[in-house]
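If you scroll down you'll find the structure; I have some questions about it.
Of the protein chains in this complex, one is absent; all others appear in place.
As written, the chains take the letters A and B, and residue 1 is the first residue of each chain.
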Amino acid sequence: MHSDTPRAPWGLKLAAGAGLVFMIAPLLLIFVYAFTTEERTYQWPPPGLTLNWFAVTWGRADVWEALTLSVQVATVSTIIALILGTLCAAAVSGSRFFGREVISLLVILPIALPGIITGLALRSAFGMTDIPFSFWTIVVGHATFCVVTVYNNAVARFRRTSGSLIEASMDLGADQFQTFRHVILPNIGTALLAGGMLAFALSFDEVIVTTFTAGQQQTLPIWMLEELVRPRQRPVTNVVALIVVLVTTIPILLAFYLTRDGDQIAGSGK
Amino acid sequence: MSTTDDAFTEQRHGALTALSDLFWRRPKLLVLLLLAPPLLWLGVIYVGALLALLLQSFYAIDEFTGLVDYDVLTLKTYRELFNPANLDIIIRTVLMATTVTLASAIIAFPIAYMAARYARGKWKAMFYLAVMLPLWSSYLVKIYAWKLILAKEGILNWLFAQLHLTGLLEAYLGLPVVGGGSLSISYTGTFLVFVYVWMPFMILPTQAALERVPVNLTDASSDLGATPWQTFRHVTFPLALPGIIAGSIFTFSLTLGDYIIPQIIGSSRLFIGQAVYAHQGTAGNIPLAAAFSVVPIVIMGLYLWMAQRKGAFDAL
Partner (left out) sequence: MTTAVSLKAITRRFGDVLALDAIDLDIVEGEFFAMLGPSGSGKTTCLRVIAGFEQPSSGELAIFGERAETVPPYKRNVNTVFQDYALFPHLNVIDNVAYSLMLRKVERSERYRQAEAALEMVKLSGYGARRPGQLSGGQRQRVALARALVNRPKVLLLDEPLGALDLKLREQMQEELKSLQKRLGITFIFVTHDQGEAMSMADRIAVFNLGRIMQVGTPEEIYLTPASRFVADFVGSSNVLPPDFVGTLTGKPGWASLRPEAVTVTAGAGANLIGMVVSRSYLGATTRLTVDIAGQRIHAVMPSGPAMPEEGEQVAVSFDPSALHRLADTP
């Protein structure tokens, strides 16, 4: 089946190749700039290479504080998203009822609408109800748009998990809670893990909604944004950018690895 | 094997079992209980916040005090949207969203086609990761990378200099509208970053649509004597169109609402997102900010409605 795949015309290869370079090259550039000796400009090619900026960044309290807040927000948001997304997916998959589409729409809406609308909506709601900005106002925003990644992964896995497995488990003497523990959880576990990692990456990186719900607090993306608008120490920004790339890339690669079987099944089925 | 007891039903007690029995007898109760937390969260917190925002847009700033007058519901703020200055912002944003969408569709198609039709096994995974990594890597880092690329002393100017084409670049920057002092403060720069940042959202649905086009359909077309170009125009492209339209919904909507990219790379002229941010922040005009944020929702509503009328969703 693989051997009869026709060869692509060279024009298509060229266009696709150029497109991929356009997609990947800018990210690779970040890796080079983290080591440049140039301090004041974005000079290319770098006049020299050094590891010095990693040490400087390591010593920066503001970076550590922003990173800590981001990790805490992402962790709590991911946990909430895991609970809400799994509940929603289980309800939608377990039965056919009026309004299923409405629920899917409701889950997707926070990520489909421009972030600025979600952010402004939450800020004006906090304002109207006199809720002060805090760690939890950030989490509320993040969890809201993170539900969709867990939901999508879980729904897809529920769809592949035959409904008769649950019936078989009950038939063999497991009540609903035992069935959840012994059959449902082991079957959707990796999908939840993948969804959770994507939610973490999404939250860790979010800036638009956060600018509206953070008040004076600084998450790492807000720290980055400040540096982008008013650059103070470019080499530190370069290093932080590299770290952010790594921190978001690893969960994505893991999520890809965890769900790849399903993708291959889906791919070979066509 | 276990010995059979004569009783047909098994006696089992305990709170969990009793609860499980209840859920078995009333399956709708279980669904309701499962749905309650997410529905409360999304329905009350999120939709409630959206409605609060919508409500804000029907108030107006009192001209004398400069404070929001919460006593009168009015359309005054919406009238303000049609000031020449504000209308200018809306038109600029819509034009940018349109060109970004068209460019993304053109660049995305060969990548999606290659990934859907020719890439197999390892290559397929490579293509997938090459799209997924930029999609999921940090939005700000992506913008930052382009700030590095487009900087005066950056890699792009260096490349043009190496190729002795600096004159060409300067001539381009001298053009009206698309040009400017340098790439990083021109519309061209803003456009490039928008295309880069939203591109994966175009590639993925286009690829998915192309993968649903049966290979034997294109084979049949060439059997009937169609040239590759005719096959593409009359068979492949129309079948991929729903995917492209789905992708365009993302690229269009995301460009409409963004306020960070034009703030960092581009001229100082505002886009809708920047206007929203400015009005709710320093200007303190929340009603106008709310009214501005309704604009992308209305435009997207119209866009989706037109796409649906064209039958774009039927094939999805």
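Operating definition for what follows: a residue touches a chain if its C-beta (ideal position, glycine included) is under 8 Å from a C-beta of that chain, and two chains touch if they have at least 3 such contacts.
As the structure is a prediction and not an experimental result, all values here were calculated from the model.
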In the whole complex, of A:37, A:52, A:68 or A:162, the residue touching the missing chain would be A:162
Considering the complete complex, of A:131, A:172 or A:246, the missing chain is touched by A:172
Where subunit B meets the chain that is not shown, the residues are 1-4, 7-12, 20-21, 24-25
Where subunit A meets the chain that is not shown, the residues are 162, 164-165, 167-175, 178, 182-183, 186-187
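Please note the rule applied: only the chains that are shown with their structure count from here on.
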Subunit A residues touching subunit B in their complex are 2, 5-9, 12-13, 15-16, 19-20, 22-24, 26-27, 29-30, 33, 41-45, 80, 83-85, 87-88, 90-91, 94-95, 97, 103, 106-107, 109-110, 112-118, 120-125, 127-128, 140, 143-144, 147, 170, 173, 175-177, 198, 201-202, 205, 207-208, 211, 221, 224-225, 228-229, 237, 241, 244-245, 248-249, 252-253, 256, 260, 263, 267, 270
Contacts from subunit B onto subunit A in the complex sit at residues 10, 12, 16-17, 19-21, 23-24, 27-28, 30-31, 34-35, 37-39, 41-43, 45-50, 52-53, 56, 107-108, 110-111, 113-115, 117-118, 120-121, 124-125, 127-134, 136-149, 151, 153-155, 158, 196, 199-200, 211-212, 228, 253-254, 256-260, 263-264, 273, 276-277, 280, 286, 289-290, 293, 296-297
